[in-house]
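The other protein chains are all here in position, but one chain of the complex has been omitted.
The chains carry the letters A and B, assigned in the order they are written, with residues numbered from 1 in each.
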Amino acid sequence: MDISALIALIIVFIMLSSALCVLFLPNMIAAVMASSVISLSLTIIFALLKAPDVAMTEAAIGAGLGSLILAIGLKRLNYFNIESHQSNVSGTDPGQ
Amino acid sequence: MSKFSTLIFISGLSFLLIVITAQLPIAHPPMLIGQYIIDHAVQDTGVTNIVTSVVLAYRGLDTLGELAILFTAASGVGLLLSNKLNTKLQPSTKTVRLSNSNFIIEHALNLLFPLLLVVGFYVIFHGHLTPGGGFQGGVIIASAFFLNILAKPYKSSDSEIESTHNNLTIIESLSGVTFIAIGLYALISGHDFLEPFLSHGQLGSLWSAGTLPFLYIAVGLKVGAELSSLLITLYDIDSEELTD
Partner (left out) sequence: MTHFANYLTTYLTTEIILYTGAIGLLVIGLLGLLVLKNIFRLLLSLVIFESGANLFLVLSGFRANGIAPILTSTQENMSQLVMNDPVPQALVLTAIVIGVGIQALALSLIIKIYQRYRTLDMNEIHRKLEQDIAGISQSTPLASQEQPLYLYQKNSLVQNNEGEK
């Protein structure tokens, strides 16, 4: 197993576990952060695959602007709390 | 019951994907169009970044459609979230903006803003030589302008936001018109639509590859203006939400 396969194994593990985190973390800010981690690991994967254009696009748009848009959305949806078990309306929305 | 059927569907789909993937020629793709483009892109267009020649020359019409989709998305966001109607009905409800940001963020931004602009324009201008291009550079420019708004929220009043919107609209329309005009000029002068037509110049220098750098500058300005207007619209807080 050469070094690129080892890097790919680690990155894919991080990527898939953060994808599961996006679906099942109770806190919304953490979920958006995890989706940003997915984009960052995709950037590294595209660089491994010798696609530098796609890697730059993913870094600028997926990890930067996309997460920014989602964070603004969190602010407007009243999800912008650090506490873990919070909801945007009183008691009815469990966050999942 | 519905979760059980979902589980069955998901496992079936993953099995299907694995079977399809196992039949793919992994790491040896059938390079039919790709090999032709790799062989001929340098003679045809004079670029060193072959992806740029695909985006702007071989599949230029695709890029035009993509810009149209982005424009539709931005105008859809503006249509859904704009509060122009509200402010016209009840004027000057929105005098209170957000609280001041702190000293360090503001001055770090003053340091960072020109650097971000330089990086963005560098990426746009060198799109035909190195990785990067109009899309990436446009996004970097948009994030530079949006950081300005994020760090200094109290300075942006209603009229300023409106004038910013007008400027952005002008930049966006001009760059879109430039893109189409270059394509139409190629059509008039006897080539195909959006075919690069100026002289190729020295391979690898900044002034090379004919019209492709101009097309990428137009794409970069259009993407930057569209995305910054989209971000401003998303960030702008309604008077309705302030009362809650």
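Quick note on the criterion: contacts are C-beta pairs under 8 Å (C-beta built on N, C-alpha and C of every residue); 3 or more make two chains touch, one makes a residue touch a chain.
Worth saying up front: this structure is predicted, and the values here are computed from it rather than measured.
*Asks:* Against the chain that's been left off, what residues of subunit A make contact? List them.
*Replies:* 1-2, 4-5, 8-9, 11-12, 15-16, 19-20, 22-23, 28, 31-32, 35, 38-39, 42, 45-46, 48-54, 57-58, 61-62, 65-66, 69-70, 73-74, 76-77, 79, 88-89, 92-93, 95-96
*Asks:* In the full complex, which residues of subunit B touch the absent chain?
*Replies:* Residues 3, 6, 9-10, 13-14, 17-18, 21, 24, 26-29, 31, 33-34, 37-39, 41-42, 48-51, 53-55, 59, 62-63, 66, 69-70, 72-74, 76-77, 80-81, 130-131, 135, 139, 203-204, 223, 227, 230, 233-234, 238, 240-241 of subunit B touch the chain that is not shown.
One rule holds in what follows: only the chains that are shown with their structure count from here on.
*Asks:* Report the inter-chain centroid distance for subunit A and subunit B in whole angstrom, where each centroid is the mean of the CA atoms.
*Replies:* Chain centres of subunit A and subunit B, defined by C-alpha means, are spaced 21 Å apart.
*Asks:* Show which residues of subunit B lie in contact with subunit A when the two form their complex.
*Replies:* My answer: residues 49, 51-52, 123, 131-133, 135-136, 139-140, 142-143, 146, 227, 231, 234-235, 237, 241.
*Asks:* Give every residue of subunit A touching subunit B within the complex, in rising order.
*Replies:* Subunit A residues touching subunit B: 52-53, 55-57, 60-61, 64-65, 68-69, 72-73, 76.
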